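Yeah, one chain of the complex is gone here, protein chain that is, but the others are all in their spots.
Order of writing sets the chain letters: A and B. Residues in each chain are counted from 1.
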Amino acid sequence: MSEADILKPCLLKIEAVIDETPDVKTLRLVFMDEQEGKNFTFRTGQFGEYSVFGEGECTFCIASPPTRTGYIECTFRKAGRVTSALADLEPGETIGFRGPYGNIFPIHEWEKKNLLFIAGGIALPPMRSVIWNVLDLRERFKDITIVYGARTVADLVYKRELAEWAERPDVRLITTVDPGGETPDWKGEIGFVPAVLDKAAPAVASRETVAVVCGPPVMIKFTFPVLAKLGFAPESIFTTLENRMKCGVGKCGRCNVGRYFVCKDGPVFTFAQLKEMPQEY
Amino acid sequence: METENKSIRRDALEKLFSQWLAGGKRILAPKKIGDKIDFAAVTSLAEVSRDHVQTVQSPKTSVFPRVEELFSFKSSDGRVQIRERNGASLGETVVFGLRPCDAAAYASLAAIFTWDNPDSLFSARLAKTTVIGVSCARADEYCFCTAVGGGPGATAGSDILLTDLGSGEYLAEIVSEKGRQTVQATPGQFLPAAGKEKENRLAKVDPAFALDKIAPALAVLFDDAAFWEEQSRRCLGCGACAYVCPTCACFDIQDEGGVSGQRLRCWDSCGFSLFTLHTSGHNPRALQSQRWRQRLMHKFAYMPERQQVLGCVGCGRCSRACPVDMNILEHLRAIAEAKP
Partner (left out) sequence: METLRDKARELLAARTVQVIIGYGQGSGGGARAVFVREAADADALIFNEACRQNLAVYLMKPEVRKLGKAALVATPSALRTILQLAAENQVGDHDLLALAVHAAGEVTLLATLQAIEAHVTELDADLSAAEKAELRKYEALSLEQRREYWQEQFSRCLKCYACRAACPLCYCSRCTVECNQPQWIPVPAHDLGNLEWNVMRAMHLAGRCVNCGDCSRACPVAIPLYLLNQKLISDVFANFNARSGMAAKTDNAMSIFKPDDSEDFIR
């Protein structure tokens, strides 16, 4: 073919495997072809299709920030056929990759604003890229607050990152676990994310704040009213959607939410956009 | 390119067939298979069915096969090699005897496969396909081409459109550059048209509904769950409508093999519950009514809005193939006439 087919992956080598939780792993990946690696660029919010040849492809956001070059990372939970196969791979093995696909978090529009990141459980990975992206460009933004919760302490992902963020004086990190999910030495909050957010509210509310929310549908459903109460306009609340995907490039027809394809018009959407979209996600 | 009118006799068409086959081309045409008429490879004009209204399946396999290899892979010593399909190795196909509705469908398929990131396998197949349509002298109650911008004698999408004038003679409208090249490649077979006309050879198909009412009605009806439940209650969620449809292009990607194998693309249908099912078990379109609505929205609202082309050509195949007689035309009429 005169041009590489859009459905043909390039090859990545697993450089490192990090066990985040008993069923969640992060893979650090490098391009096998050095030139391909040098030419590869992406922006925060974008995703890729990761292949285990013989098993299939899986959709994950790129979990590392574009400010760190030479590798990309993805984080996934072992849930189905492809993620189970990925979870069995070791450093040195090869996987396929197609991307970057999708739209971006418009961080250039967020400069000089306060940023509020709210995530639950396995939904921190889509936000990790944008959080590190803004932290790597820290002077461009005002106050940065991260509220992150999981069912139990064991379910918190990116524990090393959480420790790093907790140490930084230029970031306010609030971590929480569901009631009953704490360990005896747990020092963070106890409560569901929307409730904890409400409590932390006065310090984060502001007209000059952008919120990014990622989590299971039930968490988003209860978080949005809290944000509305705090005065956030729907245009300044961002989220990233997930839907069943195969091609990732708007052709196979399955990821649409109404007239929008999550793979092409998303995955990043504002709440203002979500309000106009049917609940097909 | 301006359409040029020529004429051709049946025996000359037979010569064209021989030339195409001698040149290594595959000819796909409507053929009697058991009790049904369907597209199949033919090696003579005599095999081509003439007295049918429409075939069971569409000729979309010419550009979008049921199963297609995207690439093969082989792992050894921790290294993986990928071998892509070579578009240059694909053979040439003549799709002969399809109806104007089927010819128009190529534009819908191309809109999906070539927008934004063009699909090179599709483009390679399309470039190697010559489309020779035959206009319709008859229509049945399932046809509604004229409601969706087509017609029994419409030329859009055909490289050459033939109309049977009787006595073994056809009007041949040379529509595209590829059509012109086909004429030039077979000197002496196509003759001047000398004032021959097709109008009185065409079926009469009155527009079955007002197309401009459909998209606005769909927007209003979208959240009317009861409406979609009533419409879809007898639907059983199979893929027959999607698979016989000339414009349906939704597909699945499946890996087969292990250490060495292939990645395949194959047909899929938005009517299946599995289509949108998340691994977690969550299904954004969990009800058949939502899936039926998606079919109509995609064809009559989303595609026109995003790709400026309808996802339906009014061929009626879905209605004829449906095991439970969903009859899309009836549903479209109901939508056009719905009072919100």
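Remarks
Heads up, the rule we're going with is that a contact is a pair of C-beta atoms (placed from the backbone, for glycine too) under 8 Å apart; a residue touches a chain by one contact, two chains touch by 3 or more.
Because the structure is a prediction, the values reported are computed rather than measured.
Interface note for the absent chain: among B:Glu256, B:Glu305 or B:Glu337, the touching residue is B:Glu256.
Within the complete assembly, A:Arg81 is the residue of A:Lys38, A:Arg81 or A:His108 that touches the hidden chain. Considering the whole complex, the residue from B:Ala215, B:Leu287 or B:Ala334 that touches the absent chain is B:Leu287. Listed by residue number, the positions of chain B touching the unshown chain are 33-36, 38, 56-57, 66-67, 140-142, 229, 232-234, 236-240, 242-244, 252, 254, 256, 264, 266-267, 269, 272, 274, 287-289, 319, 321, 323-325, 327, 330. Residues of chain A that touch the chain left out of the display are 56, 80-81, 84.
Convention: only the chains that are shown with their structure count from here on.
For the pair chain A and chain B, the distance between mean C-alpha positions equals 39 Å.
Residue ranges on chain A touching chain B, taken from their complex, read 1-9, 11, 51, 53-57, 79-80, 83, 92-94, 96, 217, 242-244, 246-247, 249-259, 264, 278-281. Of all residues in chain B, only 70-71, 73, 75, 78-80, 82, 84-88, 112-113, 115-121, 124, 222-223, 249-259, 261, 263, 265, 268, 270, 275-280, 282, 284-285, 290, 294, 297-298, 301-302, 305-306 touch chain A in the complex they form.
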